[in-house]
Structures are given as C-alpha cells and as structure tokens.
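Before we start, here is the structure in question, set down as structure tokens.
Every protein chain except one is present and positioned as in the full complex.
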Amino acid sequence: MFYREAGQYKTSYAADQATFPILQDRIGIGIILFVAAVIIPLFGNDFLLQAVMTPFLVFALATIGLNLLTGYTGLLSLGTGAFMGVGAYACYKLTTIFPDVNIIVWIVCSGFFSAAVGVLFGLPSLRIKGFYLAVATLAAQFFLSWCFIRVPWLYNYNVSGAIEVPQRSLFGIPVTGPNSAPVTRYLIVLTIVVVMTWLASNLIRGRIGRMWMAVRDMDIAAELIGIRLLNTKLLAFAVSSFYCGVAGAMMVFLWYGGAEADVFSINQSFTILFMVIIGGLGSLVGSFFGAALIYILPIILRFVPAELGVPLNAATVEHLTFIIVGALIIVFLIVEPHGLARLWQIAKQKLRVWPFPY
Amino acid sequence: MDVLHHIFVDPFVQMAQAPDLLVQTLWEGLVGGILYALIALGFVLIFKASGVFNFAQGIMVVFAALTLVGLHEKGVPAYLALALTILVMFGLAFSVERLMLRPLVNQPDIILFMATFGLTYFLIGLGELIFGGEPKVMIASELGLPKGSIDLNMLGGFISLQKIDIAATIIASVMVVSLAVFFQKTRIGRALRAVADSHKAALSVGISLEQIWVIVWFTAGIVALATGIMWGARSEVSFALQIIALKALPVLILGGFTSIPGAIVGGLIIGIGEKLGEFYWGPLLGSGIESWLAYFIALLFLLFRPQGLFGERIIERI
Partner (left out) sequence: MRAPSESDIAAGEVLLAVENVSLSFGGVKAIRDVSFDIRKGEIRAIIGPNGAGKTSMLNVINGFYTPQEGRITFRGQTRNKMRPHDAAAGGIARTFQNVALFRGMTALDNIMAGRSLKMHRGLFWQLIRFGPAMAEEVEHRLRVEEIIDFLHIQHIRKVPVGRLPYGLQKRVELGRALAMEPDLLLLDEPMAGMNLEEKEDMSRFVLDVNQHYGTTIALIEHDMGVVMDLSDRVVVLDYGQKIADGTPDEVKKNQAVIDAYLGVAH
C-alpha cells in the first residue's frame, strides 16, 4: 500500500535513468543513510562500531569489488584476498615513505596499485576462460601471498613480519593507530563505502556496465557487436581490484590496526566469494546482504546460544559457521541462484501489490 | 649477466655435478606428482560423468582420511575402520546426489561448481566438529603399509627411497589401470562414457543419471580415500592438505579436464617441475616458490595450448 509507483510519471529519459527512480526507494535509502551516519555513531557502543559495522562495511566493499568482476563480467576470481593485500601493503608503504600526506589519500590511492596488479594477472583472460581463468587468479593468490612473506621490504623489515599501522591524524583527530576512536574510523569507512558504492552503481548502469554484462552473458556476440574483449575484461579486473585494494587498506588501517600476510590468504578470497554468491551475483544491494549474512552469522552464533544458556566454545562456533555457510550456499543455489538480492526483489514486488497476491 | 648465469647455467651445472641429488629430487617430485595425479583423477571422474567441476575433491581426501583415523581412535580395528570409511564415502556420494545434484540438474555449470564450494565448507565444518581440527597421524602400519626406507648406493652418492612412497606408486598405478579397465570394459563404464558425451542422449537410451552419479561420486570418494591414506602416511592428516589439493587444478589444466592419462602425466609434470624448481631455482628467489610455481607452470602452458595436453581443439560455434 505504501510501496507504490503508481502516479510517479517520468517525463524525461534522464529521470528514467536515475539511481532510485521510485520515490519510496529514495526515502528508504535516506533513512538508511541517516541511521548509518547519525544514529549508529551517536548511540552505538564501541563493540557495535568496531566489531560489527566497520568490518561489515569493509567486507561489503570487497564484495562489491569481486561482484563487479565475477557477477557483472562473469570472470571467476579466487585471488580477491591477495588483491586486498596489495592494497593494504601499498598503503603501508606509501604512508611510511610519505608520512605527511593524508592517510585517506593513501587509502584511496592504494587501490591503484592493486588495480595495476589486477590488470597484470588479468592479462591471461584474453585466451583463458571459465575454470581455467580461476587457476590464473590462484597463481596471483599464491604468488602474492608468497611476496607478502618473502619480500621484507613490503613490511619495512619488521622482525615480526607484520605491518603495524602508525598513527595518522586528520584535522588533528587521530584516524588510524591505537589512539583513534572507533567512531572516527567507522565514519571514514562509511563515507568511502557509500561514495564508492554510488560510483559503482553509476558505472554498471552506463556503457561500461553494459559491456561487462554483455561479455558475461555471451562473449562471442559481444565481440561481434564491436566490444573489445580484452580491454573490457582488463577494465573489469582493474576496477574490481581497485575496490578490493581499498577494502584491504581499510581492513588493516581502519579495522585491524595491523596485519600479517595470513590475513590475505586464499581463505579470505573464498570468504568474499561466498559473500558474492549468497548476496547475489550481479547485484550491488546483494553485496551488502551477503557481507552481512556471512560476517554477522558467526557473531550471532557466538552470542545467541550463550544468552539461551548453551554456551559454545570458539572452536565449535567456527565449525558450525562453516557447516551453516556451506549448507546455505547449496540451499541458495538450489532455491534461488540469484541470492538474497533476488529475495529482496520478490519481497518488494509483493509489497508493491499488497494487499493483493498479484 | 650474473642473474642470467644463475638462472640458465648454474642449476644445470649443479645437476651434472651431483647426479645423485638430481635423481633424489626427481624421485621426490615423482611421488608428489602421483599424489597430485590421484586428486586430479577424482576431479576427472566426476567431471567426465556429470560435467561438475568438483571443487570439494580436495576436502573429500581430508574427510576420508580423517574418518578413517577418527574411527580407529575410537577403538575400531584398522581394517574394519577402512570398511566403515568406504561406507561413509558411499553415504556421502548418495547424499550429494540426492540433496545437491538432483535439485540442481540442468543448472549452468558455474552454479554446480559453486555448489561444490558449499559442499567444501560443509565438509570442513563437519569434519572439524566431529574429529577436531588438530592434525592426526595416519594409521599406516596398522593397515599393513611398509615403513622405513631403502638406500641405494649409486651415482657417487646414495639415494633414499621411502618404502611408503614405493607402495604409493604401486597402489596408484593399480588404481589407474583398474579404473581404465572399468571404464573401457564394463557395462557401467560404457554408461559412464555415454553420460559424459551427452546427458540427454544417455537418458534417451534408458541410462539412469542418478545411479551413474552415485557411482562416480562413490568412485571419486574411494580414490580420495586412497589418496588420503598415502598422503597422510607421508606427512599427517590435517586440513592444510586442502590447500595442497588445490594444486590438482594446474594438473588438470595440463592434462585436460576429461582425460585420465592426462591427469597422470599432468600430475607428474607438476610434481617434478615444482621440486626441480624449488631445489635448483628456489634459492635465487628466497625459497618457498613451491607454493606458486605449479600455477605459473600451468598458466604459461595455457597461453600456448588453451585446451590442455590431451584435450581436443575447441571449435566455437555460434
């Protein structure tokens, strides 16, 4: 009854192509942004900000990154973790070599480094398709993981082999390092994620997005309408890796506060891939759903049974998470191959015709 | 120039000067390669018969080995545990067909591929929940597998061959030959090949897809169990193995996804290639290159021959 588009006429193609053509959607997104930017920082405790919201947003950004490549362009990548790592290490090197430049600038710039690495490892996609390409990205994953350990220059020859985030300030307020407040870091992450999500949504609705999807749906036909496959695929690798790189830099600088090579292992790649699958291949909204489900599920498992008087130890929670996530993936692929995003669409459709069934 | 010398001259000089070391390295590579080949074989079986790229093959190896050792720890005699594990693998094959493959029939390959990701995670969680996450020792001697090593005096030094490696080589060969015979000579084998060629055509001549799928997944499970025993006996039974199992992917790329001989040859090339690379060229880069060398070998190879060693040239139609 409230979610109706009747009476909302579009009088220009520009209006028809707006980000949120339906008024209720615009109101909804406004409320979500208000809650995220005002309510949560004002009333949320440190745990919510630091251990729930910040990681969720970081994962969501990485998931969007992989979704651009796998969901929109149809190129399967198992190297997301490594591309995130490139961003994190690039940011670390940049801020230790040029400490005076604003850290936010470096976090965003680090994306360019992982974009370059992404393009390099995307080059084989000219000749290789499908599963074969997944192996090329595995080469990237294992080679880069190896670099993160074997090239001490990357972590400034620290004895521990880890990178530790130095303190950096913005307008005199510490934003990274141990003295920064969770709320500051959360707000920075939120801003970056919102802006980059908006840019991604612009991109996929324009010429480049259509070219990506054309390559995904039928590469031969795409080539015959004049799309250059290699350029298009490499651009997807570049943009996707850029997003993953920024997510990786944020993960270390605004969430963990330090990291070892381990963080960017193949397991991280799989985690992000699962977020993409569960959220929905080729859906930006789904990326948020997927990240929320897979990241927040273990937290719920840790706290809810304890509240109910059945405390589970950490190991059991981890194992249960694996089982549930695994089963969820299979169930989702069977019931709804388009993931949570599709369920969301169905729900919206139901809402639109409510109280009638159709 | 110095670098070129280190890359193109030094390693070969070393090989010529110490042939015993070279042979030892080749042997290690061969055994490693056989284990890769066995995992790849599991992939090939399932891919041939159902077109599913079974990412979970690696974890099936771990799961089978864990079940075996876990049952033995609970006091089940070794051979009974082996029999029970085979039963468990059948149960797994049956449930996979019933709960995963059947509802997903006619979905695009990529969807099935991703479903096996889910299966992987499920099995990891289940295995750890039941048997715990810590590494276990394979019950090799209880199963009658040999221990110790044979030292051969030759080539101006001596070469040490682990007996378990020799046993692994023999068992692997027997398994490959019997699978080949099974595929070529039996009625089920013919049905399998028919399904591999075309699901629809096979259905139309009255072959039951469900039955075939259970059989191949079960066969792959047994191959996984054998792999798990061998691998476990060489090192230990742990979940770290599933990362190593990913190396079956480059093996498959070399050998082609549907060729059993391809899996064997690919496995040997990767196994030997990475051991030689690690031993002779690794020090140049600071060692540990074994972790990614296999993927690069495969990648290089793909650029020149995208269809694999034994694969047929793909003609794209539209």
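Which chain is which? They are A and B, in the order written, and residues in each are numbered from 1.
Keep in mind that, in the parts below, a contact is a pair of C-beta atoms (placed from the backbone, for glycine too) under 8 Å apart; a residue touches a chain by one contact, two chains touch by 3 or more.
Everything quoted here is computed from the prediction, not taken from an experiment.
> Which residue from A:Gly87, A:Gly282 or A:Gly339 sits in contact with the chain not drawn here?
A:Gly282
> Can you tell me which of A:Leu126, A:Val151 or A:Leu224 touches the chain that was removed from the display?
Answer from the full complex: A:Leu224 touches the omitted chain.
> Of the residues in chain A, which ones touch the absent chain?
12-14, 17, 199, 202-203, 205-211, 213-214, 216-218, 220-228, 235, 239, 282
Keep in mind that, in the parts below, only the chains that are shown with their structure count from here on.
> Centroid from C-alpha atoms only, then distance chain A to chain B, rounded to Å. What do you get?
33
> Would you tell me which residues of chain B are touching chain A in their complex?
Counting only chain B, the residues touching chain A are 53, 99-100, 103-104, 107, 109-111, 113-115, 117-126, 128-129, 133, 243, 246, 249-250, 253, 257, 285-289, 291-292, 295-296, 298-299, 302-303, 306, 316, 318.
> Within the complex, which stretch of chain A touches chain B?
Counting only chain A, the residues touching chain B are 76, 124, 127-128, 130-132, 134-136, 138-139, 142-143, 145-146, 149-150, 220-221, 266, 270, 273-274, 277, 315-316, 318-330, 333-334, 337.
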